[in-house]
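As you look at this complex, bear in mind that one protein chain is not there, while each of the others sits in place.
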Amino acid sequence: MSDVIENGGTAPGDAPTLTKKDFTSDQEPRWCPGCGDYAILSAVQAFMPELGIEPHKTVFVSGIGCSGRFTYYMDTYGMHGIHGRAPALATGIAVAAPELSVWVVTGDGDGLSIGGNHLIHALRRNVDIKILLFNNQIYGLTKGQYSPTSEEGKVTKSTPFGSVDHPFNPIALALGVEATFVARTVDNDRQHLTEVLRRAAQHKGTAFVEIYQNCNVFNDGAFDLLRDKAQGKHNQIRLEHGEPIVFDEGNRCVRIGENGRYEIAPTAETDPDGIVVHDAHGRPSLAFALAHLSRGPDEPSCIGVFHEVERPVYGQAIQHQLQAAKERLGPGDLRSLLHVGDTWTVE
Amino acid sequence: MSDVIENGGTAPGDAPTLTKKDFTSDQEPRWCPGCGDYAILSAVQAFMPELGIEPHKTVFVSGIGCSGRFTYYMDTYGMHGIHGRAPALATGIAVAAPELSVWVVTGDGDGLSIGGNHLIHALRRNVDIKILLFNNQIYGLTKGQYSPTSEEGKVTKSTPFGSVDHPFNPIALALGVEATFVARTVDNDRQHLTEVLRRAAQHKGTAFVEIYQNCNVFNDGAFDLLRDKAQGKHNQIRLEHGEPIVFDEGNRCVRIGENGRYEIAPTAETDPDGIVVHDAHGRPSLAFALAHLSRGPDEPSCIGVFHEVERPVYGQAIQHQLQAAKERLGPGDLRSLLHVGDTWTVE
Amino acid sequence: MSKAVRERERIVVRFAGDSGDGMQLTGDRFTSATAVLGNDLATLPDFPAEIRAPAGTVHGVSAFQIQFASNDITTPGDHADVLVAMNPAALKADLDKVGKGGVLILNEDSFTERNVQKAGYTADPLEDGTLDGYQVYKVPMTSITVRATEGIGIGKKESERAKNMFALGLVSWMFGRPTDTTLNWLEKKFGSRQEIFDANVAAFKAGYNFGETTELFAESYKVEAAPQVPGTYRNIDGATALAWGLIAASERSGLPLFYASYPITPASELLHELSRHKNFGVVTIQAEDEIAAANIALGAAFSGQLAVTGTSGPGIDLKAETIGLAVIMELPMIIVDVQRAGPSTGMPTKTEQADLLLAMYGRHGESPLPIVSASTPAECFTAALEAARIAVRYRTPVILLSDTFIANSSEPWPIPDVESLPSIDPGFASPNGQDFLPYSRDERLARPWAIPGTPGLVHRIGGLERQDGTGNISYDAANHELMTRLRQAKVDGIADDVPALEVEDPGGEAELLVLGWGSSLGTITAAVARARAGGRSVATAHLRHLNPFPANTGEVVRAYRKVLIPEMNMGQLAALIRARYLVDAASYSKVQGLPIFAEELEHEITRVLDE
Partner (left out) sequence: MSKAVRERERIVVRFAGDSGDGMQLTGDRFTSATAVLGNDLATLPDFPAEIRAPAGTVHGVSAFQIQFASNDITTPGDHADVLVAMNPAALKADLDKVGKGGVLILNEDSFTERNVQKAGYTADPLEDGTLDGYQVYKVPMTSITVRATEGIGIGKKESERAKNMFALGLVSWMFGRPTDTTLNWLEKKFGSRQEIFDANVAAFKAGYNFGETTELFAESYKVEAAPQVPGTYRNIDGATALAWGLIAASERSGLPLFYASYPITPASELLHELSRHKNFGVVTIQAEDEIAAANIALGAAFSGQLAVTGTSGPGIDLKAETIGLAVIMELPMIIVDVQRAGPSTGMPTKTEQADLLLAMYGRHGESPLPIVSASTPAECFTAALEAARIAVRYRTPVILLSDTFIANSSEPWPIPDVESLPSIDPGFASPNGQDFLPYSRDERLARPWAIPGTPGLVHRIGGLERQDGTGNISYDAANHELMTRLRQAKVDGIADDVPALEVEDPGGEAELLVLGWGSSLGTITAAVARARAGGRSVATAHLRHLNPFPANTGEVVRAYRKVLIPEMNMGQLAALIRARYLVDAASYSKVQGLPIFAEELEHEITRVLDE
């Protein structure tokens, strides 16, 4: 059995200096040219050395979807599971081997459609895994059906007359199921993405990171308002813990309205004391309100860490119970077990 | 095909006067003596006539668990499905036959453990079904394992050393996945339960009703703080839309704290303007904050309708698309379909 | 001066290029022109497994194969006579699919050093002897196309994209295909975008004329029309035929069609096709997963719809528990399994027929259900109708097996007269004044289908064992035995209600029976035809009902000294036939994600006969 690590999270190891190359496998990525997945892959490969955890102590787990191929391109241990089940596979790994750094890569279909149940249970349990959800608001691998994050009325191969489902808000969903770390970033902002990865890696327990990812083949431009340099600077609401929430080059802010409700307002018309100060470490209700500022990425939306709190980590709690049992009852002895209770002897 | 009903919800029919007996089947209930399920059954059977919908236009759908038996005791059409899938079965019925009144009965294991995915997708889609989740914070039918709503550290048959999972907050979960109607009530308060059922029945779309239900065999007393007459009057926070939230015989209230945060405070020490006025029809963030006032039913907790908003109803939107297509393209003609595109004739 | 024209009985052409090169469209158009000429034909698209692998690599190659003939053919052909390769990667990927001595038409422009490397060649295949023994035609397709479209006013990139029309034109000339079908289609498709239309027409004509006028091609070929039964024909692929068959079943039963599914290759096409026909009242639901899809369909079945859920192997695994529920609920429902290759995720874009035993046994407890399968693209239409007939008549879930090969390939289809299609009586229960017994049975052991909304028939069903007659929960031992045997007997009884297994044994003296099911029909027919042409006498029979088998199946298989069962699996039908009839049926098994080749099977037939 693995030693119990006291603190979860991925603590820096004492590995020799690592480079991006150490995390790059010999398999050639096979996404469509221009796919946002390339940028994420490159950012992750470049970021991993910083953790100081050697590739062989790192595991990437993914499901099925374009995003699912991620695992093959990381030169770490990897499990490419079946559709939707990556959080469960990763739970098995993280509980069995708490000393490993375990990452899950999933998609909006993989993680929120077929895999919704495992995702919500991983989040509530606070397993020590870092979940990267590549949200392109479409099913890429199966060539373009709508997903549970596609906007209402979406015309796709499976909905030629427009979809009639109301989409999930993944950040709100995660907050609703007791996630301890909830963040959002975008594929093409290397710096922001890396910072969010860093925070996720440091978090003890399950980190949920939604990454707006452009699928340039089946859903091009879905996130332009936030991804595009020119538009992004007006529409990204960047969250920083302890800072008043202002955006659009300072022109707009988030303020506290009636009954405690959050709303977007021109900064000039807002009493500075009424501007919401971002509190990532408080109750999830505040983060939840921020998640509902916009209907979706076609309106000014928050990116960054919404919520980050400490709670016992599932795998560690289990390992602690094992240790406590051993201390209290002594290590298991098979012979005594087999003889417990009534026995009789025939001479 | 069924006629399209314009408004979902269960509109009163013009049925002859109905009584509780009309909704009571000839099957003898077989729950443990004293089980909270009896009280709920009796309340539901007594309430149904009020809707004026005849039993044959009503369908109850359930999953597996003690709660799952409910279906057999209602003298309506009924489907007792497999474990966790009732919301999906009910979706099929509600979409196929929008003129029916469709009810789902599920448990905390059935609805939130194995059935979590179907529940969250039904809620986001806003299918016209009314979901009653009997939350007894335990697996009853399988004789006492902990459930995803059991409190941390719960000692059960499957967790002799105490559970290590953090539980769901079902109200928060429903709000996080875009539910349009979210309420909570308790098994033994016939009047409150009936009022919540009434509101749920009137709602157009999916209604989610959490019912705190006592399992007197495997988890007795879990809700005493709220169920017990003497304790309940101090600890139930009864929500009424448009009313300031005060409870404990007026002694305590919910007020707006720093950054818009909700907190419980002595009414006497609170500026009346700072008391939260319950807004069930606003953004879900307000209801979400109320759901997080308590950690669970062992603290003062809200009951009543947390959230209730209108949104297009899934089954109706589908029926509308069918109608629109027929109007635009004319009713389908099989012969033309088979001949569409290139054909050639051999004489 | 017109060139020589050679007559041929059958030709296999394969178009291969990059995913972006439009090969499927080229193949489709060539097929239409061929169909209109009256040739018999069979086609097979061969998609890359990746969404859009890097351009120019073998992983990105997309191909389309067609066989057309002046007589009956049943497969898209083992080997191509002509390969059109738009780039080195296409050549690399598909050269081994061309018969020795075959014709290679290569887009010379694309054979740059960089492309040759990207394709994984270490040396230029045009130079190093790789192509020795083939008839190689190097045609600078890109540059001619660009030249032909000059002055139309489109950019170079757009003009280059028309090179597939050049290839289509060239091959159309080569095989004397009519040009008007293609020109009409271009008109319909691009008519409103003048430049694009002009460019495509120019490229197409340039290709046609290139063949006609250059010295390169000395001759063209002619394939006579195949004799066809009079009627109106269309070309149809299996996915469309299946979808239309379901719509036809809905029309012929008066039951609204209700399709709930979760996308999965190769079953997604069904969802796509059905979702287009809302004016037929078809409800399509994209569920959150396969389990939900099955349950949504089952809920709709309870409500009196023609309920269908479609998927591929992984989805059948997931639906297993729900299918079992449908078995005990005895509700009509169709589960379509478009089989794909491999265990687990396997090879999602490849074909296989390895879900037969899963369909038979893939549920816990004793939960028998009927299994119907389609053997050709067009047969998907009738198979869907038949599955619906059985489901509704017997109040039972039915598994309908198709596969990737059938779903994607196409063949000419004599369009049936709508009125001639079987009609299906839903036979809903109606109150008769007596106590309603939801688990009473008719003469074929089917129970009443009483749908919510019907007064007087209020009842409840579920997955716990039902009491005979009342349908109440029962834990009674004898009742469980009775119900288990009733469910089995109901399914077994269908054997008398399906056509007898037909044997084709022209001489009446064969000692070998080649027995098949599903998509190997084409291969079997072709292989047996060859063996017969070689003087062997061989009988064939093909099962469309896999559970129960037609009543005479035992008789048929016992009548031959040898039985050979070719399958794209490890011998699944063989296992069933052996267990049931105790005949020493041999399995011929190929598990490569590809159809069995007629040639291979012919060898096996000869081997078995000579044994």
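Couple of notes before you dig in:
Per-chain residue numbering starts at 1, and chain names A, B and C are given in the order in which the chains are listed.
Note that in this section contacts are C-beta pairs under 8 Å (C-beta built on N, C-alpha and C of every residue); 3 or more make two chains touch, one makes a residue touch a chain.
Every value quoted in this text rests on a predicted model; they were computed, and no experiment measured them.
Although one chain is not drawn, the whole complex shows that of A:35, A:48, A:100 or A:186 it is A:100 that touches it. When the whole complex is considered, the residue among C:102, C:207, C:238 or C:313 that touches the unshown chain is C:313. Of the listed residues C:346, C:414 or C:493, the one in contact with the hidden chain in the full complex is C:346.
Here the missing chain is touched by one residue of C:136, C:183, C:357 or C:609, and it is C:357. Hidden from this view is one chain, which touches chain A at 1, 25, 27, 54-61, 64, 71-72, 74-82, 85, 88-97, 99-100, 117-118, 121, 318, 321-322, 324-326, 328-332, 334-335, 337-339, 341-347. By the touch definition given at the top, chain B reaches the unshown chain through residues 28, 30-33, 64, 66, 82-84, 113-114, 116, 139-143, 145-146, 148, 157-161, 163, 217. Although one chain is not shown, part of chain C still touches it, namely residues 49, 312-314, 316-318, 320-321, 324-325, 327-329, 339, 341-350, 352, 354-355, 357-358, 360-367, 462-465, 475, 477-478, 480-481, 484-485, 487-488, 569-570, 575-576, 578-580, 582-584, 590-594.
Basically, only the chains that are shown with their structure count from here on.
Per-chain Cα centroids separate chain B from chain C by 44 Å.
As a whole-number value, the distance joining the C-alpha centres of chain A and chain B reads 29 Å.
Computed centre separation for the pair chain A/chain C is 40 angstrom, with centres defined by C-alpha atoms. Multi-chain contact residues of chain C, defined as those touching 2 or more other chains: 278, 288-289. Within chain B, residues 117, 121, 318, 321, 324-325 each touch two or more of the remaining chains.
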